[in-house]
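Handing you a structure now.
Apart from one protein chain that is not included, each protein chain of the complex appears where it belongs.
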Amino acid sequence: MWQLFHKLGSPKWFYGIATRLMPWLLVGGALLLLAGIVWGLAFAPKDYLQGNSYRIIFIHVPTAFLAQSVYIMMAVAAVVTLVWRMKLADVFVKAVAPVGLVLTFLALFTGAVWGKPTWGTWWIWDARLTSMLILLFLYGGVIALDRAINDEKSAARAVAVLVLVGVVNIPIIKYSVEWWNTLHQPATFKLTEKPSMPAEMWVPLLLSVLGLYLIFGWLACLRMQTEIIAREQRTRWVKDLVMAGRH
Amino acid sequence: MSNNPVRVHAVAEGVGVAGAMKAVFMRDMKVAFRQRQDLLNPLLFFVMVVTLFPLGVSPEVSFLREAGAGILWVAALLSVLLSLDHLFRHDFDDGTLEQLVLQPQPLFLLVLAKTLAHWMLTGLPLVILTPVLGIMVHLPGNSIGILCLTLLIGTPVLSLIGSIGAALTLGLRSAGVLLSLLIIPLYIPVLIFGTGTVAAVSEGAPVGAYLALMGAFLVLALTLAPFASASALKISMSNS
């Protein structure tokens, strides 16, 4: 058990596994995402209330969903960094934090685009959108702190503490923003929570969520590989790898 | 000095943690009162930020009455934020922080004592000043009372959460701005409930549940924040 754990922590081992895994993630993810989006955009039925404009959920919901779960994944990795000091965990946090930021931004952007036909305005202080905006700030803070600390190990551990503090706060933030929202503007129309979604709608949605997860896995592997190469550039196996690549 | 053989001592042959905490607290208070003008700065900042709103938005009574609690809360939040950079910085520069970390005591409790001193020197004076500013923004009497109460519960939370940011950014370039970036998102729930409670009072709604919730925030911050700050301090220390 411990040996496996140790092996999992070895950057070299991970590099090899990732190389083998990545084509599958990319192809599978692209197929699922494509199927979900084409189905959702072209074939799913119109919404009785919003017409065609609701179709952006096939992009908005997956990005918003993944943006939140990436932070949770980072928190798990942060615990591993602090408790077991596993190198790979902090490589993961460093590699995926910008991805999370971009996903959050995409969720906000698609939310705004959706808001225009629905509410007649680009931005509304809706509870969901506001929570996403705060999540964007949290990602921004994590990346800023990581960039500010020169020493790699200190940066990894400081970022891990910050991510954990953030993850304790996320439910509190969500709850308080929802409460604030009901206090200030009784919501007439909520962005997501569909009362009952027909299967023709949620199946393509599920497909695109799964597809985006796989694409994220591919991107995470790619970015982690890059980070590992940069960190381990002086080791034998990376030198061998680079030499092999030249031929 | 003594001719006793040097030996390894048990931890119990020392000072209890309560004594150590009191000493840390008293030292910070003493240092602050030797430099009294610095104590005034967050207060002046608080007053000035509040003044900007009538000037920048509108001096109308109806606007100020509605926005007053929010303005005061935001101003208090900003002035606590501004003072946080000093929480560990001077101690870090002169080496007393090293000696604090090396005390044979649980570090999180010493950090808690420092944070408590920070609150007494910044948050508490803001609360005391609030009634005057509340009158200036035309808040009704009962709103002012509740506002003071929410600040009294809320400002220690601001100091506690802020201590984590101060510890994480210790010794970094442009630490002040970075500290704000890290901490402001975490302040949002306290701000929401602080101003929300006052809004509920002005609508005549019962506020007991909201105050209890803010109390829960305080308890949560008291139990978790010192641990996070202490581990962040050790990390920052390791980096210097």
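Here the chain labels run A and B in written order, and each chain numbers its own residues starting at 1.
Just so it is clear, a residue touches a chain if its C-beta (ideal position, glycine included) is under 8 Å from a C-beta of that chain, and two chains touch if they have at least 3 such contacts.
Simple rule for what comes next: contacts and distances are computed from a predicted model.
Student: Please identify the absent chain by the protein name in its UniProt record; candidates are "SCP-2 sterol transfer family protein", "Transport permease protein", "Multidrug ABC transporter ATP-binding protein" or "Heme exporter protein A".
Tutor: The record for the missing subunit names the protein "Heme exporter protein A".
Student: Which displayed chains does the hidden chain touch?
Tutor: Counting the whole assembly, the omitted chain is in touch with A, B.
Student: Out of B:15, B:48 or B:61, which touches the unshown chain?
Tutor: B:15
Student: Over the whole complex, note the residues of subunit A touching the chain we left out.
Tutor: Missing-chain contacts on subunit A: residues 150-154, 234.
Student: When the complex is taken as a whole, what residues of subunit B touch the one chain not shown?
Tutor: Residues of subunit B in contact with the hidden chain: 1, 3, 5-11, 13-15, 19-20, 23-24, 27, 30-31, 34-35, 90, 93-96, 98-106, 110, 234, 237-239.
Just so we're on the same page, only the chains that are shown with their structure count from here on.
Student: If you average the Cα atoms of subunit A and of subunit B to get two centres, how far apart are those centres in Å?
Tutor: Inter-chain centre distance comes to 33 Å.
Student: Which residues of subunit B touch subunit A in the complex?
Tutor: 161, 164, 168-169, 172-174, 178, 181-182, 184-186, 188-189, 192-193, 196, 199-200, 217, 224, 228, 231-232, 235-236, 238-239
Student: In the complex of these two chains, what residues of subunit A are touching subunit B?
Tutor: Listed in rising order, the residues are 82, 134, 137-138, 140-141, 144-145, 148-149, 151, 154, 157-158, 161-162, 164-166, 168-169, 172-173, 175-177, 179-180, 183.
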